[in-house]
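Coming up: chain A.
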Amino acid sequence: MNIDFTTSTPIYLQIIEEFKRQIVTGLLKPGDKVPSQRDLAAQIKVNANTVQRAYREMEILGLVETLRGQGTFVCQSDQIVEETKSEMLTNLVDEFVRSVRALGLSQEAIMEVLKSRFADLEDGDEVNGQ
Partner candidate 1 sequence: MSKASNALVVSGLRKKYPKVEALKGVDLSLPQGEIWGLLGPNGSGKSTLLKCVVGLVNPDGGEISVLGQAPSRLTKAQIAFVPEVENLYRWMTIRQAIDFTATFYDDWQEDRVEELLGFMRLDPTKKVSSLSKGMRARLKLILALARKAPLILLDEPFSGIDPASRDRIVEGIVRQFKSEEQTMIISTHAVGDTEQLFDGVVFLDEGTINLKGNAEDLRTQYGRSINDLFKEVFA
Partner candidate 2 sequence: MRRFLQLLKKDLQASLLPVGFLSGITIILFGIVRLKMASSAWPMEASLAVIAIPLVFLPLWLLWQSFQTLRSEWREDTVYTLLVLPVPGWYVMTAKLLTIWIEYTVLLAVIIIGTLTFFTPLVRFGMQVVPGISWVLRNGILLYLGSLCALASVVIFVQLAFVVSKMVGRLQGLVALWTLILSGWLVDRLGVLLEPAFRWLPSLPLHKLFRLEELEQGVVAEWNLAPEIGSWIGVLAVLVLTSYLFEHYVEVNG
C-alpha cells in the first residue's frame, strides 16, 4: 500500500480510498485478512490513531469487519464490492463530466470520442489504473 501524503485530503480518507481501490480491482477479495492497524501504521508510517479512524469508518461503511482476537477482514458480501465499484464509477464519471463540460462540447461529440477511445485501448495497451 502506498499513499502520497502531500495532498490536502485527510489521510484517513486516503487510506479508505486505497482500500476501496484494492477491493474493486480484486487485489483484496471478500474474506481476505487486511493488515493489523499497527502493522499498517508502521508500514505507511502514519499515526496509529489515523489508521484506527480509517478502519472504524470502513467498518461503519461495511467494507471490513473486525473479529475479536482474529483480526480485520474484508467483508464477505459481494454486494459491498459491487456497491463500492459503482460508487467509485460514479465519482470518476462525475469528475470526467465536469472536466469535459468545461470544454463546451456536445454530449454526442463526447460520446463519439469516448467510444472510439475505448475501442483503441482495448486493442492496444491495457488500461492503466491511472
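Candidates were picked such that all candidates are chains of the complex that A comes from, given by their letters.
Points to keep in mind about this one:
Just so it is clear, a contact is a pair of C-beta atoms (placed from the backbone, for glycine too) under 8 Å apart; a residue touches a chain by one contact, two chains touch by 3 or more; residues count from 1.
Computed from a predicted structure; not experimentally measured.
Note on chain A: across the options 1 or 2, its touching candidate in this complex is 1. Remark: chain A residues 5-12, 38, 41-42, 44-50, 52-53 touch candidate 1 in the complex.
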